[in-house]
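Selected chains only, in their assembly positions.
Order as written gives the chain letters A, B, C and D; numbering starts at 1 within each chain.
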């Protein structure tokens, strides 16, 4: 099943803490509210402005990003826990 | 009786949990606040911008979508429980 | 006495529950907060945009519409209970 | 003393309940929060948009209108109790 987020929404898979550690971000137990790394599974086409023109997103499928721990709406697709956020809620793109 | 949602509103039929399961989304009892799958019965023509031009919707009749469990306004049409949401409240379109 | 709603306001007559039932919408006692059917008695000319141009409404006199049970402001005109809402508060137009 | 309301403001005289009754609107004691009839004593020239152009009002001096019972700011001019509202707060124009 494919999920196409609408407009400026993005479907993300949060990365396991272990993967995160290997990725370079250390998340101590006492700081679980810190942003987490996630991978973009599918991105919307962008918001539509008041003239009906689509303004594309700055992120794309496959990007690794930082999002707040409590950002977005959780959803389970084909048994996998994912999260849908607005691009606005993405803090940064990570490059390794 | 036909119901024509106004502007950016969309008339939806929530899909039964059983159908949802067959559709691939597993909703455990303990997570009932997660988004639910729904089918678009009728879509509005789109919002009207400040110059009077209609900006069409990205979804259409027949689309399967994800909406928040508590999104929209419930309405009973010809004995069937439906829900009216703004397109803004639709998280994603689902393709199987 | 004629009442001309201003701008995007609409004057409505709520339909009796009995009429509503005949119209196809069943409203059980336990769900009185659900939207109700209403008939447009008089519609405003539309909102005026920032350049002074009037953007007409999508609804017109005689339309049957769905509005929230607690939408709008109640007013008694010539002994009849009516309600004035903004077009924004109308969920859908009903066609039978 | 003349009072010129600024921009989209309107100076109104609320009509006595007795006059209101003769005008067709019946206001029972138990429904005092319902809109009341009022007469426009003086109207502003309209709001000024972001380019400095004045967008005129839809109401004018002498119009009878419906306003919310608690709308606007009360003011006493030459011993007469009046009320200043924004045109936005006027629900409808009444024609007899």
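Just so we're on the same page, contacts are C-beta pairs under 8 Å (C-beta built on N, C-alpha and C of every residue); 3 or more make two chains touch, one makes a residue touch a chain.
Everything numeric here is computed off the predicted structure, so don't read it as measured data.
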To what total copy number does the complex in this file extend, with 4 chains depicted? 7
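As a working rule, only the chains that are shown with their structure count from here on.
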Is it true that over half of the residue numbers where subunit C touches subunit D are used by both copies, so same, or is it different? different
What rotation angle, rounded to the nearest 5 degrees, superposes the C-alpha atoms of subunit B onto those of its identical copy subunit D? 105
Using Cα averages as centroids, what's the distance between subunit A and subunit B in whole Å? 23
Residues in subunit A with touches to at least two other chains are numbered none
Arrangement of touching chains [line / ring / star / complete / other]: line
Who touches whom among the chains? A-B, B-C, C-D
What residues of subunit A sit close enough to touch subunit B in their complex? 1-7, 9, 11, 45, 48, 50-52, 73-79, 84
Residues of subunit C touching subunit B in their complex? 23-27, 31, 34-35, 49-50, 53, 55-56, 58-59, 66, 68, 87, 90-96
